[in-house]
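Please read through the structure below; I'll follow up with questions.
One protein chain omitted, others in place.
Each chain carries a letter (A, B and C) given by its place in the written order, and its residues are counted from 1.
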Amino acid sequence: MTKLIPGSETAARIRAALPDAELEEAADWVVVDAPHLVAVATFLRDDPALDCRYPTAITAVDRLDHFELVYYLSSLQRNHMLILKTRALDHEAPEAPSVVPVWYGAHPQEREIYDLMGIRFSGHPFLKRIFLWEGFAGHPLRKDFLALPGGQKPGLAHFPKE
Amino acid sequence: MTPPGPLAPWYDFRDLSNAVERLLSWLSDIGPDWLVYVVSAVIGGTAIFLFVAATAVANIWVERRVVARIQVRRGPNRAGPWGLLQPIADMTKLMQKEALLPRAGDPVVFLLAPILAFGPALLVWGVFPFGKGMTFVDLNVGVLYIIAVTSVTTIVLFMAGWSSNNKYSLLGAIRVIAMLLSYEVPLVLALLGVVLFAGTMSLSGIVAWQHDMRIWLFLVQPLAFVIYFICATAEINRTPTDIAEAESEIVAGYHTEYSGIQFGLFYAVELVNAMALGAIAATLFFGGWWLFGLDRWIPGWMIFIGKVYLIYFLLIWLRGTLPRLRIDQLMAFAWKFLLPLALVNIMVGALEVLLWVEYDLSAGLVLPVFSVVNLSLAVLLVVGWMRFMAFPFHRLPSRARLVHDIPVVAPGAPAGGAA
Amino acid sequence: MDEPGVVAAFWVLTVTAVGSAVMVAAVRNLLHAVLFLVLSFVGVAGLYITLSADFVAVVQVLIYAGAIAVLMLFAIMLTPRAARDNADGIFWAPALVLAGLMATTIGLIATRTEWAVSDRGPFSQTASAIGEALLDPFVLPFEVASVVLVAAMIGAIVIVREE
Partner (left out) sequence: MPELRTEPLVVNFGPQHPSTHGVFRMRVVLDGERVVDVEMAMGYLHRSMEKLAEERTYTQNIPFTDRMDYLSAMTGNLAYCLAAEKLAGIEVPERAQYLRVIFAELQRIANHGMAIGIFLNDCGAWQTPVMYMLREREKVLDLFEMTCGARLTTNYMRIGGVSFDIPEEFMPQATALVEELPDRIAEYEGLLLENEILQARARDTGILPADLAIASSVSGPVLRSTGVAWDIRKADPYCVYDRMEFDIPVGYQGDNYDRLLVRMEEMRQSVRIIRQALEQLPPGPFKTDIPLALRPPVGEAYARIESPKGELGFYLVSDGSPTPYRFHVRSPSLLNLTPLKEMTVGQTVADLVVTLGSIDINLGEVDR
């Protein structure tokens, strides 16, 4: 069974190695501030105990006032997984550092996030839209894409017969 | 070259030339000289054209049905009984389609190519002895003629590929030329071995030699047949050597841009060329219309066509079973494997013919001995080459490694290695 | 040689060969030029057939139309696209003069020479006659030619060999 490393343990290890990174720990994950993302990612990859050399999944969530980037990182050798998060605070022009130098596997995933969420990854070697064509207006996975009048978020507020 | 004698009755259909001979002798009695020439040319040309057209049409059905059998399906079975009318339906469809012309292409060359491609495919058939007297033109350089005519096809295919102004077509055209340059050499050398033994380049002469010696040249020159078969398969672009129109790589190669009946012509040329390969192999290696005395009972042309279809079946079989080689592997195969073997074959063949002629040995004695020697030599060379020169596949694993549990490094232990 | 069919064939083939040879020099597109060259070769091969030199005719098609033209196509394909035109050169005038001189010389020689007419008939088997000639009276030139070809092949290998 893959062990999910709790946020407190990850945070303790990161603090020991990179004392100036601003961390916010939750039960399952650690939120790191964007400027330290690459340093923390490099540490997670190279630390022999954490050994997160396999980036399982990278995605983003639109939290209405900011974007949350979610990194599922795992070690195949030790069979554990940890969740790292970071935030792109500017909702209008979100930007985050790219982790492609750390994990090559982030290449298409960050392009996908850029295409669908509009987060610019600084330092990405080939940041072009991956699915939609250049010039497509907007980024469809944002909650305000083709926003409904009255600020209503897409999706159902309640079930039809409720 | 048939000795003059009393003409056979015209209804003797064991040899279709009987009827023609009758007609011509009657014409020469009543008409001027040139009329005989013209009539014989028209009859022969029409007969060959009809034969080629009929086989092209029939082979659509044959190929599709046979390949379907190989591929555990049924093949065309809706149009007519057993799908026999399928070729008609295919042709009708192709003729109805618009023949597109690429805008940036070279229209004259583009339109000429499919028409010119049919020329060599048709011309080759002029020299085959379909039966004892059934040769349209009995050239005494027949073997060379065949090689020359088929090599012209390459230029036509290049024209098609280049004039399409399509990158896939261009790649296909370049591949066609590279293939020809490599495979023409061992092909000619292989056929040289046959000519060495038969002592003539005339096709009916070679058949007559096999008839007189009561042996197939395939038995005397097995290596030559193998080399010829592989080279000819490569030259007419069929799997496993169809890199010039490799569907999965360059879409359709030189005929990517062709549509409608122009594509249909290329398709027909491919089928006719496959048949021509069979006809050449049947004539040179398998005794043409002669079948160990059976030709007295069965018409020679039936035997010939039967042999052609057997070899054609072999081609379909290969097509249905083998994957395609890569271009550099094909080139390496031609130069490093086929060419040395062809040279060895010629050396051995020349030595044998020399022995035979110098010591004036009886053919009944030496030919079986040569057959055994050459057959064992062929097997030895091919197997030896495979064992010592080819990539040692048999020494590499061909099954996956099985792991029962994932090796997990304990939390304290140091991690290492790529994993 | 005097039959009307042969004469007609001679003129048709001559016009084909010479006309396409002129087109080789005239057309702008290099690939068209090569294709016209092939046509010219085929016309010459036809002329050989009218002379009942069937071996030479077939070899003409095989080697010139089949191999040499293909080599030329290969060479053209390897050059950049810009060089695939018969561009205006500065040499067209001297070339024309040279070609004219050549044509005049050959024409004069052909018409002025007292050609000895052999009284033997045409060969029925040219291939074996040529083979015997090559390996008996002309064996030395034959071998020299093969040595030259071997040298050329070795040279080609040396040039393309990777260091």
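Keep in mind that, in the parts below, contacts are C-beta pairs under 8 Å (C-beta built on N, C-alpha and C of every residue); 3 or more make two chains touch, one makes a residue touch a chain.
The structure displayed is predicted, hence computed values, not measured ones.
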item: Interface with the unshown chain - residue positions in subunit B; value: 67, 70-73, 167-168, 170-171, 174, 239-240, 242-243, 246-251, 319-329, 390-391, 393, 396-408, 418-419
item: Touch residues of subunit A, complete complex, unshown partner; value: 1-2, 53-57, 59, 61-62, 70, 72, 76, 79, 83, 103-109, 112, 116, 129-133, 140-141, 145, 154-159, 162
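Keep this in mind: only the chains that are shown with their structure count from here on.
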item: Chain-level touch network, classified as line, ring, star, complete or other; value: line
item: Computed distance of Cα centres, subunit C from subunit B, in Å; value: 29
item: Centroid spacing, where centroids are CA-atom means, of subunit A and subunit C in whole angstrom; value: 72
item: Geometric centre distance via CA averages, subunit B-subunit A, whole Å; value: 61
item: Where subunit C touches two or more other chains at once, by residue number; value: none
item: Residue ranges of subunit B touching subunit C (in the complex, touch as defined); value: 34, 106, 109, 139-141, 144-145, 147-149, 151-152, 154-155, 158-159, 162, 173-174, 177-178, 180-181, 184, 201
item: Partner subunit A, residues of subunit B touching it in the complex; value: 406-409, 411, 414-415, 417, 419
item: Sites on subunit C touched by subunit B in the complex; value: 5, 29, 31-32, 35, 38, 54-55, 58-59, 61-62, 65-67, 69-71, 73-74, 77, 124-127
